[in-house]
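One structure follows; several queries about it will come next.
Omission of a single protein chain aside, the complex is shown with its protein chains in their original locations.
And then chain A:
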């Protein structure tokens, strides 16, 4: 832990320019996050190109702002409309929406923001103290260990998230294959480019992400979600937002418990905010003296999961920045963005770029504070935006995607590529395949291949290196255990009423 660096980081983050980027990021992220059906992934992929003109620090600050801006915004939509923008807010709907229906939408939104803020703050502190240890540990990582770590991340992300584990693992493989398109770094061989020169640099990250999450979303929602569902927002005035003092006291412990669960799951590869929020909700319900209140507007049913998923959102940066191994698809996008800026995250990153690393941490704090300050007066505005029908919104979204993808390389070819990935994502949606594991596999593919080749070269072609090194052996054992567990839980006999169906 390095206070000088942190202070220097605040110095950079608080410059007029970076403060502006942070403000812009959280504002736009919040705005996009509020729109139903658009989560942080779509928000970051659509706005990623906009940040490419900035210098890396400013761009990262803005991207991080978009990320948690979208997180906060998603909670608002869950509470007001009962539509979770992202899976990690699905739990917030359970008690947030009933509370809104009882005429207290303001209190529900305030509770979610307050718990998110506390969760995020604690998450940042953990990140500050824990990162140096991770850096030290990471220096003893060999290529085999990195490979095993990424394998664990990919397997955990596909077996623990929603949907069929088998199909998600298949999507990871497809993602790894898509990542292999382009020029092989070690031999210069063009692979799977079909002779198209635009593909020799590989398939553009932004085209993949905006296609899978932006265009696919438009394809799935157009003509389906009619009009707006929001009943005119009442009780969103500032005065009606504050919980009672008893409620404040009542939610402190759930917030802290949620934060703890979230912080741990955020650090682990492959587990992110979604699992954290579900787990902390289940935990609160289990230890509650009155579990019957859950689902009917229990305030701790909002506080614990929201604190949990924001703590996880912060601690997820630890493995991403110090190991270069992203835990989920959002972090994979962040990692991809860093690499585009010419920064290779890993154990040397905090030491080589202390200015970026610490100003990013400082900006997390500033951004979260800005969000709380901004969100309270803006709730009324967000509620009005939710009244704009989707049929007006999607052509503009489509345009943002097209121009955004174009602007990265000034290439209309990439726009076509994004459209192709949009169709792929729509097809996957219909066939019940999850897009997030694909994106994660795509980003990790080249790294995994490199580490695999290096590990095998060092071991002179002997694969037993993966089980001889303790770190790699442990991680791979966890992979096997996860696969075994998901096979077992899929095949075990279900209760008769479900099996008959």
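Keep in mind that, in the parts below, contacts are C-beta pairs under 8 Å (C-beta built on N, C-alpha and C of every residue); 3 or more make two chains touch, one makes a residue touch a chain; residues count from 1.
The rule is short, and it goes like this: contacts and distances are computed from a predicted model.
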Protein name as given in UniProt for the chain not displayed, "Carbon-monoxide dehydrogenase medium subunit", "Ribose import ATP-binding protein RbsA", "Oxidoreductase" or "Tripartite tricarboxylate transporter TctB family protein": "Tripartite tricarboxylate transporter TctB family protein"
Hidden partner chain, touching residue among A:14, A:125, A:174 or A:264: A:174
Selected from A:7, A:403, A:467 or A:480 as touching the chain missing from the view: A:403
Contact partner of the left-out chain, one of A:48, A:219 or A:261: A:219
Interface with the undisplayed chain - residues on chain A: 50, 53, 163-164, 166-167, 169-170, 173-174, 176-177, 180, 184, 186-187, 189, 191-192, 215, 218-220, 222-223, 226-227, 389-392, 394-396, 398-399, 402-403, 406-407, 410, 412, 415-416, 418-419, 422-423, 426-428, 430-433, 449, 452-453, 456-457, 460-461, 463, 490, 494, 499, 501
